[in-house]
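Here the complex is missing a single protein chain, while all its other protein chains stay put.
Labels for the chains are A, B and C, by order of writing; each one numbers its residues from 1.
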Amino acid sequence: MQMNDPGLWTARFQAVRRHTLALAAPLSSEDCGAQSMPDASPVKWHLAHTTWFFETFILAPMEPGFAPFHPAFRVLFNSYYNGIGDKHPRPQRGLLTRPSLDEVRAYRANVDARIAALIGAVREGAARERLASLLTLGLEHEQQHQELILTDVKHLLAQSALWPAYLDEPPAPASPALSPQWLACAGGLATIGYDGDGFCFDNELPRHRQFVEPFELASQLVTNGDYLAFIEAGGYEQAALWLAEGWDWVNAQGLRQPIYWHRGEDGRWFEFTLAGLQPLDPARPVTHVSLFEADAYAHWAGARLPTEIEWEWAAREHGAVPGTPPSLPFPGEAREVEEEGTLRQMFGHCWQWTSSSYAPYPGYRTAPGAIGEYNGKFMVNQYVLRGSSCATPGGHARASYRNFFPAGARWQFAGIRLAR
Amino acid sequence: MQMNDPGLWTARFQAVRRHTLALAAPLSSEDCGAQSMPDASPVKWHLAHTTWFFETFILAPMEPGFAPFHPAFRVLFNSYYNGIGDKHPRPQRGLLTRPSLDEVRAYRANVDARIAALIGAVREGAARERLASLLTLGLEHEQQHQELILTDVKHLLAQSALWPAYLDEPPAPASPALSPQWLACAGGLATIGYDGDGFCFDNELPRHRQFVEPFELASQLVTNGDYLAFIEAGGYEQAALWLAEGWDWVNAQGLRQPIYWHRGEDGRWFEFTLAGLQPLDPARPVTHVSLFEADAYAHWAGARLPTEIEWEWAAREHGAVPGTPPSLPFPGEAREVEEEGTLRQMFGHCWQWTSSSYAPYPGYRTAPGAIGEYNGKFMVNQYVLRGSSCATPGGHARASYRNFFPAGARWQFAGIRLAR
Amino acid sequence: MQMNDPGLWTARFQAVRRHTLALAAPLSSEDCGAQSMPDASPVKWHLAHTTWFFETFILAPMEPGFAPFHPAFRVLFNSYYNGIGDKHPRPQRGLLTRPSLDEVRAYRANVDARIAALIGAVREGAARERLASLLTLGLEHEQQHQELILTDVKHLLAQSALWPAYLDEPPAPASPALSPQWLACAGGLATIGYDGDGFCFDNELPRHRQFVEPFELASQLVTNGDYLAFIEAGGYEQAALWLAEGWDWVNAQGLRQPIYWHRGEDGRWFEFTLAGLQPLDPARPVTHVSLFEADAYAHWAGARLPTEIEWEWAAREHGAVPGTPPSLPFPGEAREVEEEGTLRQMFGHCWQWTSSSYAPYPGYRTAPGAIGEYNGKFMVNQYVLRGSSCATPGGHARASYRNFFPAGARWQFAGIRLAR
Partner (left out) sequence: MQMNDPGLWTARFQAVRRHTLALAAPLSSEDCGAQSMPDASPVKWHLAHTTWFFETFILAPMEPGFAPFHPAFRVLFNSYYNGIGDKHPRPQRGLLTRPSLDEVRAYRANVDARIAALIGAVREGAARERLASLLTLGLEHEQQHQELILTDVKHLLAQSALWPAYLDEPPAPASPALSPQWLACAGGLATIGYDGDGFCFDNELPRHRQFVEPFELASQLVTNGDYLAFIEAGGYEQAALWLAEGWDWVNAQGLRQPIYWHRGEDGRWFEFTLAGLQPLDPARPVTHVSLFEADAYAHWAGARLPTEIEWEWAAREHGAVPGTPPSLPFPGEAREVEEEGTLRQMFGHCWQWTSSSYAPYPGYRTAPGAIGEYNGKFMVNQYVLRGSSCATPGGHARASYRNFFPAGARWQFAGIRLAR
């Protein structure tokens, strides 16, 4: 964030904050209050927690005469910051019928106004730098929750036999997929990690070297049609294709298809989408699969998942950069140049599971205090996803970005890119 | 229900239905949508399910050209009637953000209008009898859910650190409790079960004989003050006072007081009520205890719980009859004559745990079809409560009424009357 | 126990104790150490715990200069007596590879010798009475564990794909079952509970009156053939036949037959028995069913289960008394007179589920101290079984005997007698 122009700060701040409210606009207060599983949160909670972040990490230390909007909110809307104190139990976020959605909107408006005032008031250099840094972090944090609002609402609506739609209209069927190609990467000593002069999360640093053996990366994502072939070939019934823990996971839950796929009585396949239940579109990238499913598919296809290092190396080598997010949050919707030899669909469709466990880069350091709990403490038993999805807000993606989820997570827009 | 006057039927029908809406009136649509635990249901679900009952058991078989208000509601709002078909999973009732509260209100209005039309239209004698019988059952069923609305909302609001209140004002502190007396009952051959000419549930029949040994029953309920003495004497730490399963239950959950009691940092006791968190009132009957707690208290007090036969016998012997429900749903609020030797607080304060397992009376028969699932299939591993509570609607209580819950249930207005 | 003749006391004591060892004789030390589920115990544990009972409740208070055989055994072999102190966790009894089986046998021999010496040494009248009373209780307790040794070993051996046999030979196929008859009982005021001058457990007292409506009881037990017809009629697939909790239980575990029944690939049925896997014998009483299964079967057969009062009343009316236990622990093996109008198979085949919840008789009192934990604290969420089984030792059964297990227990020799 440029530190010279408070007006620009305020404009950016307000734009991001308004976008969050816009995402909630199609939803009733009832929709905003429910929590479909412990991993997901109510939209109302997202609205409040992102506000809590600004109040707790900026207003509390920097606002003269700070008093909390409501003393109980410090606990109610703390996600996982032990350094801040107690937390409302995560699986019970859906029981917070009070404060109401209107009260949470008032909370947002109150904090927004105070942040705007603070932006105008802080003059001293170090304080301005600190403020800029925290504002940026808060907005990037809010953008992460913007994506979660969409994935969590999708999961909630999918629980109802009414198949409610978040969007009025589905997109037109996608064009038939291009033929995938294997793009060769020569390997060598790669420099990995963020190297720009804008914002990045601490987990993208330090920039460091990694040796990469030669490999090939698929030019595009695995499609619904590809994945259907895997299912029809008995992919979910063959132990030999699966990681041992994945095989246990499949059988314990009796899984036979991706989380939002449904087979009609006549054998036709449907997919629950943000526009309700729709016929499965074979040309779109498959999404909402777990690492276990992605790995089994790759095994079946005679390939493997890329490491995160390979993914980042290839992205840089091919100059893959995020474009404008699609107008509708559907994988396969974002438009891009279609040329032979191009590395496509790296951003704006689905996050791409890698075989890399989420771990600190050599020399990784967390920030002191509670804000240091942002990333580092989650670096165990999770796997890195790279790229971005159709639900990622504009300006939030980059080649060094490291998303991460447990191997069994399915409710994110997560898909499959093969390597070998 | 008198079968001669359709106007009276309609008036009674509308009065009960309106009362249900009135109970929901202080609540936001968010409050009405949440489900605090699998045993409880959202208020919105209660509003819809009671309507579903009329639609399924009266309109479907009796309305000419019947078409459902919404085809999915047959599944969504079926509670436990396997004879009707599939059911939405009970623990996920809180995820039904659609239909909205407004849509459920429209559902109620639609069914109400059609029932009113049906009442006017059915002329033939047997059909009228059938209609009267089902209408009555539907209204008694709705009254049961009226009480559940209050207990389920209380449990939901208790989950929030904001201690939200359903009522604007708590009642004034109760007058000091009378001294309890032991009232002797001579025993002998009792005739048990409903013997009036109004409505009763099938589980109150057939009327039959039971032999009762002489016993004594406490003239009034155990108070908060009494129960506090049990806690302070270490009642929750002495295995010898508890049933073995109760002792496991206490320790597995680390329990040390009734579900809504809280101890402040200064040692003072508070109780969460429908008027929010309030100082514990020692003169009111203790409520929201499990059978395990009731039994341990009785053991500590050198007494026992009555059987349901003893309770009913004593009620009849002493002519205990339900009065007007209290104006506020607080135990200890209902007024009654206070005389020496009177059996008090039998109705309108707390349901009273008995030592009787819920079982069929000799010769018990269920109705044919799905409606026969109302009571009989629950007659295992549950215990009978007698009387009625401060949340029981007017006209719903009687001496032969058999309420029932599992031994660990705490969220009902359930209290303790001693016997020996 | 006759208090005049120490020689008789000793002989009875030694006979019961020897019988326990004889039951373990066909088993290896490995067989004796394993625990197949938390509800069952290793045979070695039974051998030690019954010895612990004599050591703890007789030697400790009565033996001059008492010192424990091993100080740790007080905890290791305490079953559930909180008054005695800590207990080794029940689900981990199978991990006690030390003490070894030989050491437990030495423990038994040591305590047996000291008990014999005590019998000879106690002269004073009140002490002799106390000793006689505790010895008797200890031996009745040991006999209960004799039956558990057989049921627990059967459950253990059933876990192995080798189908190991406890007995060398199965019995010959049973004769075809007699036709069952309905025997009418007139009802009236029954006097219930133990009325002899020998031993009974505290839960069989006090003798008291109960009013019984007229009823009919089946002359004999439901057979394997009868139960197979229930299965073949889809009994396990029809919700309407089951208690609600039973239906959940059936579906959660995917049950389709009694616990030890297996269907071969050719459709023939087999039953795991103490003589290994054997063809299902349709003429023998069905056994190892839960209360849920017994109740569903009765429902399907247009009947019901008897109450425990009905069972005891009928047993007395028809003069049913226990005979000699069968030479092999198989239901259907005990011989008895077969005449029209006879009430058969009340003892020596299978325990018979009743619809009665296990509850105290009016005026029931427990003994003071830890020994009072024997029965009373289990009187919740369990159901009474009457009669005795093919595994019940001789002299242990009587018409007033109350056995009890939770509604889902299947590993006991529990069968079905119908009433209506």
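In this text, a contact is a pair of C-beta atoms (placed from the backbone, for glycine too) under 8 Å apart; a residue touches a chain by one contact, two chains touch by 3 or more.
Note that the structure is a prediction, hence the values are computed from the model and not measured.
In the full assembly, the chain not pictured is in contact with A, C, by the touch criterion defined above. For the chain left out of this panel, the touching residue among A:A67, A:A126, A:A172 or A:V380 is A:V380.
Within the complete assembly, A:P362 is the residue of A:G7, A:P68, A:G196 or A:P362 that touches the hidden chain. In the complete complex, the hidden chain is touched by one of C:P99, C:P326 or C:P393, namely C:P99.
Touching the chain that is not shown, out of C:R12, C:H88, C:H208 or C:H262: C:H88 (per the contact rule at the top).
Take chain A: the residues that touch the chain left off the picture are 80, 82-83, 189, 208-211, 213, 215, 239-240, 242-247, 291-292, 295, 355-357, 359-360, 362-363, 373, 377-381, 407. Across the interface with the omitted chain, chain C contributes residues 28-34, 36, 44, 72, 75-76, 88, 92, 94-101, 156-157, 159-162, 164.
By definition in this document, only the chains that are shown with their structure count from here on.
Annotation for chain B: without this chain, the others separate into A | C by the touch definition.
Among the other chains, the CA centroid farthest from that of chain A is the one of C. Averaged C-alpha coordinates put the centre of chain A at 46 Å from the centre of chain B.
Taking each chain's centre as the average of its CA atoms, chain B and chain C sit 38 Å apart.
If each chain is reduced to the centroid of its CA atoms, chain A and chain C end up 59 Å from each other. Across the assembly, chain B contributes no residue in contact with two or more other chains.
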